[in-house]
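With one protein chain withheld, the remaining protein chains of the complex are depicted in position.
What follows is subunit A.
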Amino acid sequence: MKIPPKEMFNAHLLFFVMHGAQIGVGVQGFQRIIYQDAHQDAWISVLLAGIATHIVTFFMIRTLEMYGSNDLYGIHQDIFGRWIGNVFNVIYVLYCFIAFFSVLRNYIEVIQAWIFPNIGEWFLASTLLLIIIYAFTAGLRVMVGVSFFSVILSLWLVLMLGFPLKFASVNNLLPILETDFRSILKGAHSMTFTIIGFEILMVIYPFVQDKKQVSKYAHLSLLATTTIYVAVMVVSLMYYSGGEIQRTVWATLTLFSFISFPFIERFEFIVVCFWMLIIIPNLCLYAWAAYRGTIRLINISSTKFIWLFALLIFLGTLVVQTRFQINGMDTKLSRAAFYIVFLYPILLWLIVIMRKKVMMKK
C-alpha cells in the first residue's frame, strides 16, 4: 500500500505520537497494583517494564525495517498468507477495539468517581466519542497534531509533582531491593496495562517520513515515558505510606488533591477534567490502528468505519457498568496485551528472520 506524501509526518513527531499513546488512564492509579507485588521496590518494577519496552521496540523496528513501508497488517498477510494473516489481523483489530474501550470506560469511571457521580455513562461516552469522531474524520495529520498538543500542553502536570515532595520521606524507599526478584518481575508484569500504547509504531511506521530517524525518536519517547512513570512512582512511594498506597485507587490523582494556589484549591478537579486531553490521543490512535486493519479486511470508508466503531463502543459502555466488570476487563486486557504487545513482536521478528533465511537458501 503506497502512502501519499501528504499524509506522512516528520519523524520527530513520532516522539509525541508514541508518548501520547502510552500515557493515558493507567498512570492515574498504577501505584496500588505494582505495590501489591513489589512493595517499596515498585519503582524498580516500573524501570524494568520501561527497559522491556525498549527491547520490544528494538525488535519491532528491526521487523518493520525489513519490510520498508508496510505495517503489521501487511506483514501478517505477507508471512501467513491472506487467510491466516487476516485471522491475525482480526485479533489485532479486536485488541485495538478493546484497548480503546478500556481507556474510555476507565476515564468515564474516573469522572464519575471524582466529579459527577450522577451523570450518565451514555452522556460522557457520547460526548467523548463525538470529539474522537471529529478528530478522526480529519485524518492522521490532525490526530498526530492532537498527540503533539496533548503532550506539550500537559507538561505542566509533571512540574506539579514537585508539590508532594514537600511532604515526602526518602525513608519510605528503604531498604532497596528487599523484595525478591520474582515479585519485582511480577510488578513489572502488572505495568502492562499502564505502559502499552507504543505498539502503535507497528501500524504508524509507514507514515513516518524519514525512516532512518524512527528508532531514535521511538526510543526517546519510551525513555520520556519511563522517566515520567518512574518519577511518579518514586514520588508516590515517598509521599504515601505503604498501607495508604494500597488503599488508594487513583494514587496519582490523589497526589494532586492537596496542591493549592492563592486562587485555586483541590487541584484534582481540574486535573481529572484536563486528563481528557491526555486520553484523546490514546483513543484516536487506537481507533485509527483498528481502522488500518479493518480496511485490509473489508472495503469501508473512514467515515463509515468511525461511526460504526463509535456505535459499538457506545453500546459497550452501556453493558460494562460496575467497578467489578471494569476491573475484570482491565485485567483480561492486560493479560492479552502482555502477549500481543510484549511477546508477539519478538516472535514475529524471529519468524521474519527464519523466513528470510529459508528464502535465501532457495
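Rule of thumb we're sticking to: a contact is a pair of C-beta atoms (placed from the backbone, for glycine too) under 8 Å apart; a residue touches a chain by one contact, two chains touch by 3 or more; residues count from 1.
Note that contacts and distances are computed from a predicted model.
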item	value
Hidden chain of the complex, named as in its UniProt record, picked from "Spore germination protein", "ABC transporter ATP-binding protein", "Monooxygenase" or "Monovalent cation/H+ antiporter subunit D family protein"	"Spore germination protein"
Sole contact to the chain not displayed, among A:138, A:168, A:249 or A:295	A:138
Contact with the hidden chain (one of A:10, A:227, A:241 or A:325)	A:10
Residue of A:116, A:167, A:181 or A:339 in touch with the missing chain, whole complex considered	A:116
Touching residues on subunit A - with respect to the absent chain	9-10, 12-13, 111, 115-116, 119, 124, 127, 131, 134-135, 137-138, 142, 145-146, 148-149, 260-267, 269-270, 272-274, 276-277, 280, 303
